[in-house]
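One structure, pasted below without further comment.
Omission of a single protein chain aside, the complex is shown with its protein chains in their original locations.
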Amino acid sequence: MRYLPLTSEDRTEMLSRIGVRHIDDLFADVPAATLRSPELPPGKSELEVERTLAQMAARNVPAGSVAFFVGCGAYRHHVPASVDHLIQRSEFLTSYTPYQPEIAQGTLQALFEFQTQVAMLTGMEVANASMYDGSTAAAEAVLMAHRITKRRKAVLAGNLHPHYRAAVETVSAMAADAIVALPPHPDGAAERFQIDAETSCVVVQFPDFYGHLPDLRAIAEQAHAAGALLVAVVTEIVSLGLLVSPGECGADIVAAEGQSLGNPLSFGGPYVGLFATRQKFVRQMPGRLAGGTVDADGRRAFVLTLSAREQHIRREKATSNICTSAGLCALAFSIHLSLLGEAGLKRLAHLNHARAVELADKLAAVPGIAVLNGHFFNEFTIRVPGNAAGTVEALAKRGVLGGVPVSRLEPQRPELTELMVVAATETSTAADCSAYAAALQEVLR
Amino acid sequence: MNRQARPAEFGAPIPADTFTGNRALDIEEALIFEVGRPEVTGVDLDTPAGFSPRLGSLERKSAIGLPGLSEPEAVRHYVRLSRKNYGIDTGMFPLGSCTMKHNPRLNERMARLPGFADIHPLQPLSTVPGALALLAELGRWLRELTGTAAVALSPKAGAHGELCGLMAIKAALAARSDARSIVLVPESAHGTNPASAALLGYRVETVPARSDGTVDPVEVEKHVSAEVAALMLTNPNTCGLFERDVHAIAAAVHRAGAFFYADGANFNAIAGKARPGDLGIDAMHLNLHKTFSTPHGGGGPGSGPVVFSAALAPFVPVPYLVSEAGGLRYVEHASQAEPGAGPFGRLTAFHGQMGMFVRAMSYMLAHGGDGMRQASEDAVLNANYVRAGLQDLISLPFGERPCMHEVLFDDRWLEGCGITTLDFAKAMIDEGYHPMTVYFPLVVHGAMLIEPTESESKASLDLFIATLRDLAMAAKRGDRARFVNAPRHAPRRRLDETRAARQPVLRWVQKSEVRSRKSESTDL
Partner (left out) sequence: MADVKYTRDHEWIRLDGDVGVVGITTYAQSQLGDVVYVELPAIGRRLEKGEEAAVVESVKAASEVYSPVGGEVVAVNDALEAAPALVNEDAEGKGWFLKLKVADPKQLDALMNAEEYQRYVETIA
């Protein structure tokens, strides 16, 4: 077998050196009755594996093959060719968590750079070396807010991504913490939060699930006045190339999804959670941290630090149980952002917004369609006459993946069945937008 | 106890005698913030035609400060960084409990097929039947390998899987109005075990090990009660030994109405050879980035699917696939669950680490059932071969008995040498090896946990054994300089970790921005 270097001669010799007769002698402690071969097919050659998996893959409609406008927390952006090439370098791909810093300076310096980029982008003072994704980062942010304020109730804005809301609710229910989840308000009217002396944090998505741009500053002021924290959630990180950063608006913790930069859609994972906060909260922050120091020769070097917060040292008193995070995805994010730079990111964000504006105007011109957003970045909500899920399926048959029907994520809210969320990025062309409008018009006839 | 957080005081600094400070192919590389500039970009993008923005008053007015690099500069920067890293592709990576096996490159090609990489988690399910088929096939293989009834694919890493398993247990207990408050964990458990339990509000109680390093069912019997929700066990355990009394342990746990959670980090010892489901487990997380060869990537991404017994199957979190008369149905919300099912909630957005699922599937298809068994046998054979080659020189805490896929040594053999486990590990770096796991598990002093995996050839193992023998004999001879100055040849020598923790510098800061922040130094 191509991945197993031992020959049967090797095995015989090694068994003899060990002093046993048969390999099963080394499995003597396993209850004999449970030793059994699995009922699974025999191994395949590379050619056969490729054939099998390519057949499976071919049954799916890739985003690049159609006019594509699907967002809701995962966005299709163009990833430069060198990003994927660089992350496949053996020393990045097959290295481990950098616990031996002398032979892991590549990973550690890249993480230090990543942490700095994330802090700059979010307008915060310090960021960690990544979380699994935006939704689990949001859940961890709530737990962190509880630790800091010593309160155990979180208020979730109504327009938080329903999956993010569910992830926070699931963890909180199990930890017996309280959640007040406000109902969705797709029209984007400003929300009224009840923040009292038991509230540890308010969690607000920016831009929100329906594409609106909430006033984070006002919410931060309200939260702080009550001794609570503002957790800002960002699912489309490219938006911060154009929009004011949550840090500048007074956010205390930012939990974001970094997938948009460097990482493909990949049916939902692996992605990369970005986590940033104020310097004074750094000891309550979960996840790994790369820090600067010097080596025995006085040369600058990087090392994982403040580890006493983490599970391998604090065990049941750790800030989180997280061990493996999103290393290679964080690297991809960092490489893409280094290639873009500030000028490139701004231009990318402009392109996204411009395309979305163009699309919104074209769709608004389709009879029966209403665009709910006055303001948005690259994503907005439309109301269709009838059932949005049916409309999305009909569009798909015409070669347009037009968005996400809200009912897919909010199946128990009949009042939202006419709504769908539509995203446009730099990968959508003007022709795609026109094709969408034309197909929609046809579908609604 | 490792106390050497500061570089050794012995040995003169090794002078950099070149103009650049470079040493041929070992090239010093600055930070992107020092070489990049905000106005430079390595990505050409159109300038959008005139349009009116619709951002309200929320347009960013201040600079972000991000540096940009042209493509050649970026490629050089990251290539140079990569060369300072050791990976599995560089050489043997004997980290115990991490299973650093070869990462097949076919996996990377498969994961990049557009039909897997370029599909959105929320595009209509009717447009991704191949993705659902992959989830179903992966689930089928994992259930067959583990002998279990149900699987949750969404957890993003092993620790996340532990949380998932414990949440299902908590939900099952709640469903029968039997809320319990304690989780039992052996002394040798990985830190994520008690951390996961504590996150859910459980009190953690430790079960001591026997003198042979395994869990005593009599001790388990003493500790279980109507207050115990679960026992979390790793099998083989973190000492590399199979818990031979697992049936009795499972029975004791079940008799008390508690659940048996298994940490699957060490599944590489028995995958394809024995099924944990047959050993009485109720839930077990698998690490696709360990047993199933998905790459470690310098710290992730991982993937931690959890398999469940029939008792816990009703509580599997969304999303999951259910087999019905018409075929497969994907349940994404509790309201869509089939009769009798009570998913405990949703752990994460979307579906799980699809990119890792494709890689793991590619690995499993390549091996087949028989190949998985052979891989586990070779893993166990290799670890015992290393043990046999070293046990006369390096002390085994539990005597000269067979181990499973990893062998645990302690530091008793170093007594009186003035050399610690850490020093020994650093000297291995100079020999071209990544050190083994050190100081874990905590149940022995100065632990050295070696897991060669099935990917090492006999020649590779022979060289490894010979090298460690040479080091061990040098240590016993008192050749301290070779150890306390190590590593001497790596891109960096030992780091001042005390300084890193006392004066944390967690990001680059523009020199003009230096404020008087407490305990922060920017003179890096």
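Residue numbering begins at 1 within each chain, and the chains themselves are lettered A and B in the order written.
By definition in this document, contacts are C-beta pairs under 8 Å (C-beta built on N, C-alpha and C of every residue); 3 or more make two chains touch, one makes a residue touch a chain.
Since the structure is predicted, the reported quantities are computational estimates derived from the model, not experimental observations.
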item	value
Displayed partners of the chain not shown (whole complex)	A, B
Options B:140, B:255 or B:502, residue touching the unrepresented chain	B:502
Contact residue for the chain not shown (choose from A:11, A:59, A:185 or A:314)	A:314
Footprint left on subunit A by the chain that the document does not show	283, 307-308, 313-314, 317
Residue ranges of subunit B at the interface with the undisplayed chain	1-6, 439, 497-498, 500-502, 518-519
